[in-house]
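Of the protein chains in this complex, all but one are displayed in their positions.
Moving on to subunit A:
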Amino acid sequence: MKGATILQKFLQKILRFSSHPLIPSPEHKILAQSYSFSPELQHHLSGRALLAEEISFPADLLDEHFQCGYIGRILGVSLEDSKFQCNRCGNQNQNQFFTFPCSRCKKDCTYCRNCIMMGRVSSCSYLHVWTGPDVIFESGPNPLAWTGSLSEGQSHASDRVVDAVTNKEQLLVWAVCGAGKTEVLFKGIEAGLQSSQRICIATPRNDVVLELVPRLKKAFPDIAVASLYGGTVDRHLLAPLTVSTTHQLFRFYKAFDTVIIDEVDAFPYSADKSLQFAVDKARKSDSSLIYLTATPSAKMQFSFTKGSLKGVTIPARFHRKPIPVPIMKWCGNWNKSISQNKTIPPAISAWVKKRLENNTPILLFFPSIKIMENSLPIYQKLNPDLEAVHSEDPERKTKVSLLREKRIPGLLTTTILERGVTIPNLEVAVIGADHDVFSESALVQIAGRVGRSIEKPDGNVTFFHYGKSNGMVRAVRHIERMNAEAEKRGMLDV
């Protein structure tokens, strides 16, 4: 008997170590039905988990609601098995906690450094959640005003999305770059709104929020759409449809009936656990979860093939032409030639020169800012108007526009432009494609920049390397497989 409990404890420990952080449940009193609660507070707090300082209502009003069971509290940082856990961001990395003499609780207090930029969560602070009656959203019978048409692949996926939303299921939508992912969601969102669901589209990037919101507002003209990203004004808008950066999801708690995660793979591996926690915390226990991506992680691809994750593929672009398959080209020691010899490997310079002569806009992807900056002056000898961009470049957007308007011939870039850039006629080269940063998904995304317009559905993608990497080989195979599937399903015009 005693042995069994020890074993049990031991197993629990192992499981705890390998498992994701648990979603906390709030402590709350029994609901006093007779209490006339504040509807403003209800709107402010529904589906959120906020620190007292994030709630712009008087402290005694909060306390009154707590006493009457309309507000529940979750400890900001809890201690379990002598390990700290942040209940806002799910952080369990003990290096990311710090203990200090706190003037609020007059004790040594531990706070989470992982989400400090959202304000300090510590062992003496509470996250407040609404435990009173839900806010009911009413939408008209036909909220969708969009009248465009879907391709065969889109239409099939769209039906699956509707099913998943209606039946509160999980679904992977694996759609190639340029398939038209957003339109695939419209019918599903409509179905959700019709059944009074609260829906969230989450994406890792600010740019995507900004691009998506006007399209959704146009498609659903009578529905309030809240857009949430760093420094946004809609922070307290309670809307049936929310578009949010994944970061902002940390402030939600059991809010959504449907969560759609766009570009689920666009995270560094380390952020994965944190994101999983944010999504699990933000959605209701009975809710649907839709992953939307062109490049699912190996783990997700495995679950999909095995059948444990339901999914649907859109293997062809809306223009019914195959995706350009990257060419792998050996170019010698690209790093040495730039850093020591200050020259461009001949294979690469020939590729670049040809495009400069033909006025074909180009993106040249580099493995790091440093390598790129060392290369820029050498490439500018080919054409002085070539520019470079990276994540911290404040003129990133301007430079991309300049390329689109053909006012500069090309851009050197880090992986920052692997997603979201659509420029007609574009061709791309990856310099040092065998470098670790160019994973399968990064390379598939990069190749996905080419041939997106109906006018020019093809184009050249070249991976310059000094020995093929697994990522390169898998990326090429990935694209070939998608093209083959598209052809088999009759989605290509040849």
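Criterion: a residue touches a chain if its C-beta (ideal position, glycine included) is under 8 Å from a C-beta of that chain, and two chains touch if they have at least 3 such contacts; residues count from 1.
Everything below uses one rule, namely that contacts and distances are computed from a predicted model.
Per its UniProt record, the hidden chain corresponds to "ComF family protein" from the list "Iron complex transport system permease protein", "Glutamyl-tRNA(Gln) amidotransferase subunit A", "ComF family protein" or "Zinc ABC transporter ATP-binding protein". Listed residues A:116, A:376, A:437 or A:473: the one in touch with the omitted chain is A:116. For the chain left out of this panel, the touching residue among A:43, A:104 or A:353 is A:104.
Interface residues of subunit A facing the missing partner chain: 53, 94-104, 108-109, 111, 113, 116-117, 119-120, 122.
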